[in-house]
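Please find one structure pasted underneath; my questions will follow.
All protein chains but one are shown in place.
Chain naming follows the written order as A and B, and within any one chain the residues start at number 1.
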Amino acid sequence: MDKTISLTLKVWRQKNAEDPGKFELYPVKDISIDASFLEMLDVLNEQLVLEGQVPIAFDHDCREGICGTCGAVVNGRPHGRLSKTTLCQLHMRHYSDGDTIVIEPFRAKAFPVVKDLVVDRSSFDRIVRKGGYVSVRTGQAPDAHATAVSKPDADLSMDAAQCIGCAACVAACPNASAMLFVGAKVSQYALLPQGQVERKIRAQAMVSQMDAEGFGACSNEYECEAACPKGISVSNIARLNREFLRSSI
Amino acid sequence: MSRLDARVPEGPIESKWKNHQFNLKLVNPANKRKYTVIVVGTGLAGASAAATMSELGYNVISICMQDSPRRAHSIAAQGGINAAKNYPGDGDSVFRLFYDTIKGGDFRSRESNVYRLAEISNQIIDHCVAQGVPFAREYGGYLSNRSFGGAQVSRTFYAKGQTGQQLLLGAYGALMKEVESGNVTLLPRRELMELVLENGDAKGVIVRNLLTGDMERYGADAVVLATGGYSNAFYLSTNAIPSNVTATWRAHKKGAFFANPCYTQIHPTCLPVHGEFQSKLTLMSESLRNDGRVWVPKTAGDKRRPVDIPESERDYFLERKYPSFGNLVPRDLASRNAKTVVDEGRGAEGGEAVFLDFQDAIKRLGENTIFQRYGNLFEMYNRITGDDPFKTPMKIYPAPHYTMGGLWVDYNLMSTIPGLFVAGEANFSDHGANRLGASALMQGLADGYFILPRTIAHYLAEKGPQKVDTTSGVFMEAEQAASDKIEKLLNINGTRTVDSFHRELGRLMWDKCGMSRSEAGLKEALLKIAEIRDAFWSDCKVAGVENDLNQVLEKAGRVADYLEFAELMVTDALNRGESCGGHFREESQTEEGEALRNDDEFSYVAAWEFTGVGKAPVLHQEALSFSAVHLAQRSYK
Partner (left out) sequence: MLAKFLKSSIGRKQIVAVSGLLLMLFLVFHLSVNLGIYLGPHTYNLLAHRLEQLGPVRVVAEAGLTGLFLIHIFFTFLVVKASRRARKIGYAVQSSSAQRSLSTRLMPLTGTVLLVFIISHLIDFKFIDVNNTLLAVVEEHNLGLYGIVVNSFRNPFTSTWYMIAMIAVGSHLSHAIDSVFQTFGLNDGDTHRGLHKSSVIIGTLIALLFGSIPLYVLLTHGSLLQQ
């Protein structure tokens, strides 16, 4: 009843961090167009297991586009071509029968490949460690209405805070820069009164960790915004630039 | 029975928690660093508990199976978080939130715990705002509230449709701040394999490093499990794919009682199943029911497209049966009624779904207003199904969502194993037989930020700092047991995939122990679960090797546990011969087909003791008594 398609997958296979890795071709048949991209990989993996082969490792968790775990570069684009969509929310109806799909891991020095399509994004956690929070201890807070926050600022802060930390921005950037990720976090707090006390120290510490992790510099290509499944604006990078300059003088 | 002491403090309900906090022992600030606490799970409950205990000065080992603590499934909660702030001035109070929660749980929760939850709710909002959680605000700059899930007051705080994400990122930030301080050791990509007991007390864990496959031993003075719920027993649910019962189940096998496993919540507004390959069900915010009308064709077997069905041949069954609440009846009613019409053969286009139609709302309010209210949800629906809800009605169907049952805990959130604390969805405590919308986030954070750090201190102070030797016999034995289990899985080498067993189990549980349960069906399920389990251990094929990132092996371990746990769930459902909240027994209904509670026989928490795989567990009852509220039958007519 369902419409199905058959495809050829060209998938990056790499046993571990030391393995040089290579592409392998896999034909997949009769995939329902209602299946998600990851479900299509599930089907292939079940087939591989039954054939006694090692299934393709890929990260995934919530499969509803919010946890930021999944992600691969599909035909040259992180999370595939569809805008504002994570790989788990990309459905096969966007492909045609007979297509060849090339699937590669996110590529960045700061994201070493762990296995196949799985990369290590702990560099993001280390950046957050340096200041992606307001240093308030449980129990210290005043009443939630002690400080009013202008709605436009609160809304902009929320827009920035929507980042799911999937790292598609880095994968898409020709320089493998993490400026959109860091910009979003710094913006979220720079826009709120709660974030003011640590505003300068946060911008300095997070940028310095970002550089130490080996991410590239931003050259205003805006590929990050195009790849971001949450549509986070590059104006957050502009704000990061401003915050950094402000905190340097 | 003797082992179930809930340790509910004396005194009137309003002062129990206050008095209790005074009576709890304290750990001297200088001594806190002599204690280590392991926290498994980094969702709202786990991350907030780990962060707060580290702030207090304890050494904390924080373990999660994801690549980063930020990815725990609390992130997916959409709607909001309740608190009794009464900012809108519409008559809310701690007592009203408490009352609504008790009533919503169909009088099957522990009164003292629920009151404490309502009491703490306000502190949570204060703390999260201070953390920089960007809650929705009004033009005046103050926090915006909405009414949620049919509540009669507006007490829900929210951050777009991503409240869980924002609260979790707040807790994750707090956790990362403490990692930076050096008090927290963060261990991502590790899955709990065994709980280690020493002289009956929880003293550590064995975890498998998911990247290398190595078993690792960690010792501590206390262990916290904040490992979420078990909806994936149904295979298809709104939970994340790796969500599992493994941590709580393996603790259960070591002596922690499992309470009310049959209390599962089926969420009415999810995307329907559309194929065998499907891996999960996606939840759509319940707010859709505010303007959408639920209907199915009047005649069975009508497979026409919705546009081809004239108004006179449509049955708006919720509006028909519940004239005053209409499409806004509580989750369990909405779900069960959808199942009824589908079972009658009247599903949308002949399938397992009902229509959720916005045409009237679009006519009444205009496309723009509807877009503003539900634009992102419509887009999400369109992205997944390829259909545009502006043009054709959505198709929705209930899906397993949240599990109210969990490890039994006392008022201090300690399980029946001394030193093993359980928080968030993993424990059974606050939601009774049904959870109200926007209450899960509240409970997870109440447990983690405000309750556990106090009650664990008491336990630690009583015990005094202990030296834990992770090379001692108990640790080595537990590690061996974990390794043996992995080896056993790898050696089955059968002909079927892990997922095929999980799907088979899920289908069985959904049919026999889902929205509607009968004695015959449950008994049949008990037999079948054992059969599937036997087949799994003889015919499953687990590819790959132990010492590698092996996702099939991870999955196999989780499915193996679900195959044991499912029996307990069914046993509990069979034992509870009444209908209450999310648990509907066909034998216990009113003439109109509504759930019929039986307070005389079943006003208790069913806490189960493990006796062996495939062996009947032993039931322990914690009687529920209510002093602050009167038991009433729910009515939404």
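By our rule, contacts are C-beta pairs under 8 Å (C-beta built on N, C-alpha and C of every residue); 3 or more make two chains touch, one makes a residue touch a chain.
Remember, predicted model here, so these are calculated numbers, not experimental data.
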Chains shown that the absent chain touches, full complex: A
Which residue of A:Ala17, A:Ala146 or A:Ala217 touches the chain not shown here: A:Ala217
Contacting the left-out chain in the complete assembly, out of A:Ile33, A:Val128 or A:Ala227: A:Ala227
Missing-partner contacts on subunit A, residue numbers: 10, 12, 23, 73, 75-77, 81, 102, 104, 107-110, 172, 174-177, 204, 207-208, 210-211, 214-223, 225-227, 233-235, 237-245, 248-249
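By definition in this document, only the chains that are shown with their structure count from here on.
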Inter-centroid spacing, subunit B versus subunit A (mean Cα positions, whole Å): 27
Parts of subunit A lying in touch with subunit B, wherever the complex brings them together: 2, 16, 31-32, 34-36, 38-40, 42-43, 45-46, 48-50, 52-55, 57, 59-69, 82, 85, 89, 91, 93, 114-115, 118, 120-122, 124-125, 128-130, 132-145, 148-151, 154-155, 157-158, 161-162, 164-165, 188-189, 192, 194-195
Complex interface listing, subunit B residues touching subunit A: 48, 51-52, 55, 66-71, 73, 75-76, 85, 87, 123, 125-143, 159-160, 162, 165-166, 169-170, 172-174, 176-177, 179-180, 186, 188, 211, 238, 240-242, 274-275, 277-280, 282-283, 380, 383-386, 449-450, 453, 495, 497, 499-500, 541-544, 548-549, 551-552
